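Here the complex is missing one protein chain, while the rest keep their positions.
We just call them A, B, C and D in the order they show up, numbering each chain from 1.
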Amino acid sequence: MATEPLTEQAGLQGPAAWEQEAEREHVHGLGPWRLGLRRLRRNRVAIGFGVLFVLLVLSCLAAPLWAKHVAHTTPTENHLSDTIKLDGKTTNVVGLDGVPIGPTYQGEFFLGADPNGRDIMVRLLYGGRNSLMIGVVAALMTTILSVVLGVIAGYFRGWPDLTIRSLLDIMWSFPVLILGVALGVALALGGLQLGPITIGGDSLLIPIFIIGLVYVPYMARPVRGQVLALREKEFVEAARAQGAGPLRIMFSEVVPNLASTILVFFTLLIANAVLLESALSFLGAGVRPPNPSWGTMIDEGVDRIATAPHLTIVPGLMLVLTVLSLNVFGDGVRDALDPRAKVRLEH
Amino acid sequence: MGRFIVRRVIQMVLVMFAVSVLTFLIFNVIPNSDPAVRMSGRQASESTIEAIREEWGFNDSLPQQYITTMEKVITGDLKSQFTQLSVGKEIVKGLPRTFSLAIGAALLWMFVAICFGLYSAVKAGKFADRFLTIIALIGISMPVFWIGALANYYLGFKLGWFPNGGYVEFTEDPIDWFYHLILPWTVLAILFIGFYSRVLRSNVLDTINEDYVRTARAKGLGERQIMIRHVLRNSMIPIVTLWGLDFGAVLGGGAILTETVFDLQGVGQYTAEAIGQLDVPPVLAVTMFSAFFIVLLNAVVDILYAYLDPRIRLQ
Amino acid sequence: MGKLGRRALALLLAALSMSVIAACGGDDDSGDSSGTGGGGGEAKNGGSITISQTSQPDFMDPALTYTVNGIEPLWLVYTPLLTYPRTGDAEKDSLVVPGLAEDLPTISKDGKTYELTLRKGLKYSDGSPVKASDFEHAVKRVLNLESGGSAFYLGIEGAQDYIDADKCDADIKGIEADDKTGTITINLSEPDGSFSNVLAMWFVGLVPGDTPCKNLTESPPPGVGPYKVTESVPNRQFVLEKNTNFPDLGPDIPAGHVDKITTKIVKSAQRQAQDVISGELDYMQDPPPADIKPEVKAKYSDRYKEITTASTYYMFMNNRVAPFDKKEVRDAVNIGLDKPALARLFAGEVAPGCSFLPPGQPGFDEALDVDDCPWGNPNEPPDIEKARQMIKDAGVAGADVTVYGNNDDPTDKVTEAYADQLTKLGFKAKPKILDGGVYFQTIGSAKEAPQTGFANWFQDFPHPKNFFFLVDGKSIQPTNNQNFGNVDDPEITKGIAELNQEPEMTDEVAAKWGDLNKKLVERAWIAPYGHRKLATFFSERMDFDNCARFHPVYFNDYSSFCLK
Amino acid sequence: MSVEATEPRADDGAPGDAAPLVEVEHLKVFFGIKQGILVEREVARVHAVNDVTFSVDEGETLGLVGESGCGKTTLSRAIMRLIDSTEGSLRFRGEDVTKAGRRQMQPLRREMQMVFQDPFASLNPRKRVGQIIGMPLRLHGSDRQGVEPQVRELLDKVGLHPEHVNRYPHEFSGGQRQRIGVARALALEPRLIVLDEPVSALDVSVQAQIINLLDDLQDQFKLTYLFVAHDLSVVRHVSDRIAVMYLGKLMEVSPAEELYTKPIHPYTSALLAAIPIPDPRENRRRERLVVSGEPPNPINPPSGCVFHPRCPRATQVCREEEPPLVRYPNGHLAACHHPLNVSDAEIRDAARDPSSPVSAGDSLPGTTADAA
Partner (left out) sequence: MADALLSVEDLRVSFATEEGVVEAVDGVSFDLAAGEVLAVVGESGSGKSVTAMTLMGLTRSPNARFEGTAQYKGTELIGASEDELRRVRGAEIAMIFQDPMTSLNPVQRIGKQIVEQIQEHEGLPDQQARERTVELLERVGIPRARERVDNYPHEFSGGMRQRVMIALALSCNPSVLIADEPTTALDVTIQAQILQRMRDLREETGAAVILVTHDLGVVADIADRIAVMYAGRIVEEGTLDQIFYDPQHPYTWGLLGSITRVDKPRPARLPAIAGLPPSLANRPQGCHFRPRCPHEFSECSKVPPLEAHVQGNPEHRDRCWLSVDEKLAKREVLPGEIGLASKEHAPA
């Protein structure tokens, strides 16, 4: 971490020979952050997708506005027997045979309706809030747990390390999705009791908890590895030589050096968490109806793929767009800051 | 090498033990509800719940409960609460299908990912690289069940290019077997291709800058030889570990979504159904089973790895 | 797994007892075919067909199976002492006739003793002779295996003692069988007007007396019936082949047409429908899924029909919990319930109605489902304004209501729609979707005290008793309660008790049940909204006109299937 | 060649005005090599530092020299109490700190500081220079406001601009960074500074600058240095005495100039001979003795004298008996059965030094030489 990793990232780089010579006399070099930012800014695609992600988040946050002022409905309001004027013709929102209308591209039912006659656009935005919320909070949970565990294991070594590492190794042995599913099934009924806090089985906190947990090994292991490397750095020895205690060393010497890794992981974790949420929901072990999320919407839609393909395609595209924007942006951030961070995914 | 293998096998057994303990804890300790009630599924009477409690020993101490559970798993006495069918038998029945899916997909994704990753790395920074990068990222951004459902419906049913899901035994008709698996293989591979090609690309770029590659170049070797003998082989080593994990996961029924979408009725789909029914014993068994597969594959890969990379053996 | 696997379960398992028995095949709104065996020509014999089910039958064992997946094939393999005819005439087919018994039972005056005699010379499919004592053994298996059907046979004297003994070969005091004469005497501890129906259930289809007391799904025992099971691989397929040892039981109980029926388990209902369209499958046991149905109806109506079953879908309203403790509120819900809207969620698979008793049940009055419905014609939009006003008047507007439902398709959608309708009536309603696996258990718990929610029932046999226990004050329990709304109308409770004593279903008794039904509906104890339809869909090579017999109790009759 | 005579100095605490600042007695540092599944156990031990005894007096500079893997860096870390020693004792200004915990060390940290080898790794890249140099001050009680002027002063002392206080390490060159490292070590006005290869990562022209700086600071602040290096030519310029290590053991301890002119131990002599002289003619004149072989594995050090497998003078006794540290005139110690550059008389007068390893034999060179 100490020397700037000159990476392969598109564009500028010196060959190995040059780096070797340059390595030792790096006068007035750029700081890792500045360098990262500069690289990132050059990566227009990544920036573009980053902006797209922000737009997606903003539009999901604006869901109530759309619902109230454009669609004139709520995410839960049924329009089973309603009709709507389309090109002057009166059309059932839901046909007698249960087939809902497709996209109208007008204010109401912009992206069509679901079998309950609910406005897909409205549900899409509200569902996005849930999906994104789960993604962000779960990623946050993973990050915090991983950093705490990784730092403790990497810094103290010995038995705390052995314990944490074994635990992570064991968790690592489970396929992400199956571990998620197992937890989902275990928690579906009674919910979770964490000390005095009880979380109901259909609470959104359950998928957050599950997703936040299953990715811990994927982040904690690299963090631990990095802490192990950092702890051998002379500046950590220097701090110890000056009498700094373990806590101070961890927080003021080690953790700041993890910042770029954390940032990279966080972005990519959100993407994976959103994706895992959809998979768990699809399997019935994630978000429980009636809470909408993109995963549950796809799950509901797949059954009507022949008569109402928009039910599957629309939330799926939204999901892909969101995850893709995070992945591209995250990839850009990684290339700019920490080219070696890797996240494994579910199947 | 012999010692290494023995050590690795002992380690594998220990990890499997730990995995079984963790699985047991997930199902019997974490939940906030009576495990007997959960286990008994739908329309259980008090007496059924009581019988299950008795059968699984939920009143006993935890270690005793663990032993009871493991006895059931190992002796194949584990039965679905829902169908009363032996979970072990059902898993065995699903294995050929799961293996067919896993092996084909794993070969496909490895092959394509190597091509993509290598090409991308060689063309780093150029248009081809950026294009492949975006393709790869799209690949890892698509939910398998979504793309699978769309492919199945549009390519399988609407256009009729492929069978509409389902599975044909290899022994019955190898060509039809292959034909039925093309879509599932492709869909499952898409995600891995995306991921592996990215990892390989970055590994290759790391390796290209290694001193020994410079040495190889200074030796006057051709670019192709350098890439294959020196760069690719060394870049592949970390990927083999990853591959072991993922291949193990898919072998062990990890491809729940793909199997379900294409109605392959392998171990994964069996799990998916059990989830839908909250049928605990199959989920417990598959969870343990798939982790065992990963642990096993991991050990195999490590041994392979020690063969590939002689440095490992000494550690 | 998405809905692919769940939807089929939904249909078949949503009912409390999971047994689905249809009635009244005449109520056929899909066209001219009445589905009788004698339509336009002669049914052809021979050939093999391949059909499909969405999920493995719960058990391939007559003593245990309690899902339509198992019953539909197995009732043709294991004929009980009494049975239902298979003639194609719906009315006739819902009346109990002698099966392996020579005649209908002789019932003692007090209604407690049933006497039957086994026909002579019967042979199981494996050639072994049928003995009178095999009946007792069949009952023993039901009781010993704690089958879901065991409750039906607890009325037999000594049944509980037998269960407590926990030994397969212990004696059931109330059953005496003489293998020489073939006489069978059954003593009940209390009279039971539906016991003949109970004796006609597949649970007690006769099996050899040495059949072990264990789940025989993987090697079903021989039985007496038009077909025998020759292969059973759980979750993959099972095969029925013609039973060459099937004795002549009279014209109303015919043998089958095709020689071999292979049933494949295909998890995706969509795939099944597509395969039936393309001819890879000849018949699907489930109705085509909502997604494919428009196409099926449009293009393949010549091999597709829908029949309303003896089932009722209703919302329970817990009258022990506010706000449904007020009659005005329950009235208002009945008025405001948008039945046609809910029917759309079933993609037309529900016939809107008001009656609790479904068509086909004695006492069913068709008028109650249409014009005589006290809450307005169920086929028309409700008077929401009126209902709103009533709720306002009752002073409960704005009350929080949690609406229970499960995640089976389309129950979840129904629940959400119902919650939305309650919201429109002035409540603050929120759906609570539980997993299908635990739903009925949860709402049957007094601790949970659910306010209102989804419920339904499919008949086990054509007797109103089979429906009325759902609203019987005596059946209220703290757990596993099936009277979800805690309905305890003194008059109705008393009426049920009295009518249960009637040994025979005379027109008079049926009319009395009808009165109870009307009272139940008028007093708004529950909010029924319709009866479920099922469908038959054949491949092109099947002879749809002559061979699609629909049985009022057991649905599609495989023994009628034939090729063109 | 005349040597500016360093006063003969008794090593074992002869009466002087000051007690030794650091005393290391029979210090051993072994690293366990752990292996195992889930539960790890020690399968082998690296004998990094193997029974070493010496002391550093106030104000002097002790050079500690040896090739990579000889244990010199481990020894310096052990003295700084950055790693635990396995056996032996460690005293700082008479106080036993062998097992001292962080609390006990805290006040002593003021007095002992360290400068590290790698100017890039020794400064936290995420912290500003001010924070880096200010950290020891903050740790020892200064408040935030009080620190900055001190930091500026320190920067000035080591030859950097005080304005650079808000810069990050990456804005400096290697030499400048090493100055920052020195400033950090100086912050608490310590008595002892352990310098771990402080110049080996620097270019020749910058090396000289840093060595000069260290020299100046020592004069200015009366510092005591423990100067660890692999390069005998660099050590020479700063050291009063030099200790030569090989495979975890002390081979020779000598006043600086005497070591270069009169190396007693064949290993020292080989080291000196191996250093190429940047003077072509001198080089051509010089007869170079190249030692063959490579240092053995410290997991399994050779028996007897650890240098015997490579030593041109090795005899049977070298394989069998570990030579004690023997005292020669001028406070010159060497652990060798077949010493160089000593007269017979000196051999006769030589005595076993108490700082010899416990496992060393008693035979002195004279006796064994006859035996050989």
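Simple rule for what comes next: a contact is a pair of C-beta atoms (placed from the backbone, for glycine too) under 8 Å apart; a residue touches a chain by one contact, two chains touch by 3 or more.
Computed from a prediction, not measured in an experiment: that's the story for all the values here.
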Full-complex contact with the absent chain, from B:G125, B:G160 or B:P174: B:G125
Options B:I10, B:M70, B:I134 or B:L221, residue touching the unrepresented chain: B:L221
Which residue, D:V29, D:V147 or D:A270, contacts the hidden chain when the whole complex is considered? D:A270
For the chain left out of this view, which of D:D143, D:E282 or D:D344 touches it? D:E282
Could you tell me which of D:I211, D:I264 or D:V326 touches the chain that is not displayed? D:I211
Contact set of chain B toward the excluded chain (per top definition): 125, 210-212, 214-223, 225, 229-230, 233-234, 237, 308-311, 314
For chain D, which residues lie in contact with the unshown chain of the complex? 1, 3-4, 67-68, 173, 175-176, 203-209, 211-212, 215, 230-234, 236-237, 257, 260, 270-283, 286, 288, 290-292, 294-295
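Note that in this section only the chains that are shown with their structure count from here on.
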Give the chain pair that accounts for the most C-beta pairs in contact. A-B
Which whole number of Å gives the spacing of the CA centres of chain B and chain C? 41
Touching two or more other chains, which residues of chain C qualify? 1-2, 4, 6, 435, 438
Where in chain A do residues touch two or more of the other chains? 166, 188-189, 282-284, 298, 302, 305-306
Considering only the defined contacts, which chain C positions touch chain A in the complex? 1-4, 6-7, 270, 289-295, 297, 338, 340-342, 344-348, 381, 407, 409-410, 412-413, 415-417, 419-421, 423, 430-435, 438
Partner chain C, residues of chain A touching it in the complex: 76-78, 80-81, 94-99, 115-116, 188-189, 202, 282-284, 288-290, 298-300, 302-308
What residues on chain A touch chain D, complex-wise? 1-4, 24-32, 162, 166, 233-235, 237-245, 248, 252-253, 256-257, 259
